[in-house]
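A single protein chain has been omitted; all remaining protein chains appear in their positions.
In this document, chain identifiers A and B correspond to the written order of the chains, with residue numbering beginning at 1 in each.
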Amino acid sequence: MNARFALAGCALLAFGASVAAASPEEDRTAFVRTFQQRFPGIALDDYVHGGFMFSRASRSHYDDIMAFPPFLGDIERGKVLWDTPFRNGRTYAECLPDGGRNLAGTYPRFSAAENRVITFEMLLNRCRRDNGEAEYRYDDRATMGVLTAYARSLSDGMRMDIKVDGAAALAKYEEGRRLFFRRIGQMNFACSNCHLDNAGKVMRMETISPAVGQAVHFPVFRGGDELYTLHMRYTRCMMQVRAQPFPAGSEAFNNLEYFHSYLSNGLPLQASVYRR
Amino acid sequence: MADTIKMRITLEGDTAFVKVLMPHPMETGLRTDPKTNELVPKHFIQHVVATHNGRPVLDAQWSQAVSKNPFLEFRVRGAKPGDKIGVAWEDNRGENNALEVAIK
Partner (left out) sequence: MDFDVASRPLRRRLLATCAVALAALWLPLRAIAADRNTSAFDAKAMSDALRSIGAADAIESDQVVIKAPDIAENSAIVHIEVESKLPGTQSIWVFAEKNPQPLVAQFDLLPGIDPFVAVRIKMAESAFVRAVVKADGKFWFAQKETKVTLGGCAG
């Protein structure tokens, strides 16, 4: 598998790879401009559909599956976790502003007090910790996976609204950005080589999604069945280029998610969708 | 089976559009369990019946190649609010499950 993958990889073009270091907003507009010039006629909101946005046939199959998706049971399990009070009687909804609604699109956030990036999943774990419960592992599908699949759906439709204010926040953003553009692994690929330079190209029958729109629709259910959080997907892509992946919930991935999410500012959230 | 059958019904005129999900692993018998390295035995829904007010309208036989957590859509004619749509399945191990829902 990997030999064939490498061949396909070598054939990928590398062009326009250098979006020069800039402010987050300049980054975002440069990404969006690059994609919109390359894919005229595709509305920005459609970028939430990732690789499916390029083909009417794929989109329509996606819609057929989403009309009654096979993973509803997982989302229900997430709702049960969400609704079940902690042992002290409190709930996630009480722990979060506005019952956790229209919140996921404002995460990750930079915490100046802690000088670190806080993701939405960390926020859920902090509710647990503050109420005397053990934190969930970030790569555990049966707990954090289904919980976030439900919790994020409470923000469906809101527009991504990530803020990078001040030098300390910018430093974390820059760290995430560097990881995105850094060539890694035995195959020597950066995220940007695929999800910026070669977005829209078909690699072994799979259309590579653009980086814009990737952070608004997680978790995904691959094959309609297998739950992947955003960090689990990062891990997967790093393994595919034979890099030693960072663990889900690591600071490296939190910073990557901060940068990566900013790119989707203005796009509508839609959690828990079908992916190949 | 931890999950129940899920059913969504929309009434357009006197036709009930019924969508059903039946949580089930639908094992083909060809899959290797990554943990034990052994083949997972075939385990699949092989018979499904749909009813309208208790009267069967659809009788289906399936193979193991229906997708996991099977989806089924059918359309019942002559339906009105309050009517009951039922779905029942049985798998190759004799396990079964059923759900009946009133049209709103």
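Keep this in mind: contacts are C-beta pairs under 8 Å (C-beta built on N, C-alpha and C of every residue); 3 or more make two chains touch, one makes a residue touch a chain.
All values derive from a computational prediction rather than experimental measurement.
Peer 1: For the chain left off this view, which of A:Tyr92, A:Tyr136 or A:Tyr150 is in contact with it?
Peer 2: Checking each option in A:Tyr92, A:Tyr136 or A:Tyr150, the one touching the absent chain turns out to be A:Tyr150.
Peer 1: Just checking the interface: what residues of chain A touch the absent partner chain?
Peer 2: The missing chain touches chain A at positions 1-2, 4-5, 8, 51-52, 55, 57-58, 60-61, 64-66, 69-70, 72, 75-76, 79-80, 83, 150, 153, 156, 203-206, 208, 222-225, 236-237, 240, 270-276.
Peer 1: Going by the touch rule given at the top, which residues of chain B touch the chain that is not shown?
Peer 2: These residues of chain B touch the chain that is not shown: 4-8, 15, 28, 30, 46-47, 49-52, 55-63, 65-68, 70-78, 86, 88-90, 96-102, 104.
Just so we're on the same page, only the chains that are shown with their structure count from here on.
Peer 1: If you average the CA atoms of chain A and of chain B, how far apart do the two points sit, in angstrom?
Peer 2: The mean C-alpha positions of chain A and chain B differ by 33 Å.
Peer 1: For chain B, which residues count as touching chain A in their complex?
Peer 2: Going by the criterion above, the answer is residues 2-3, 6, 8, 19, 21, 23, 67-69, 71, 73.
Peer 1: What residues of chain A sit close enough to touch chain B in their complex?
Peer 2: So the residues of chain A in touch with chain B come to 67-68, 70-73, 76, 224-225.
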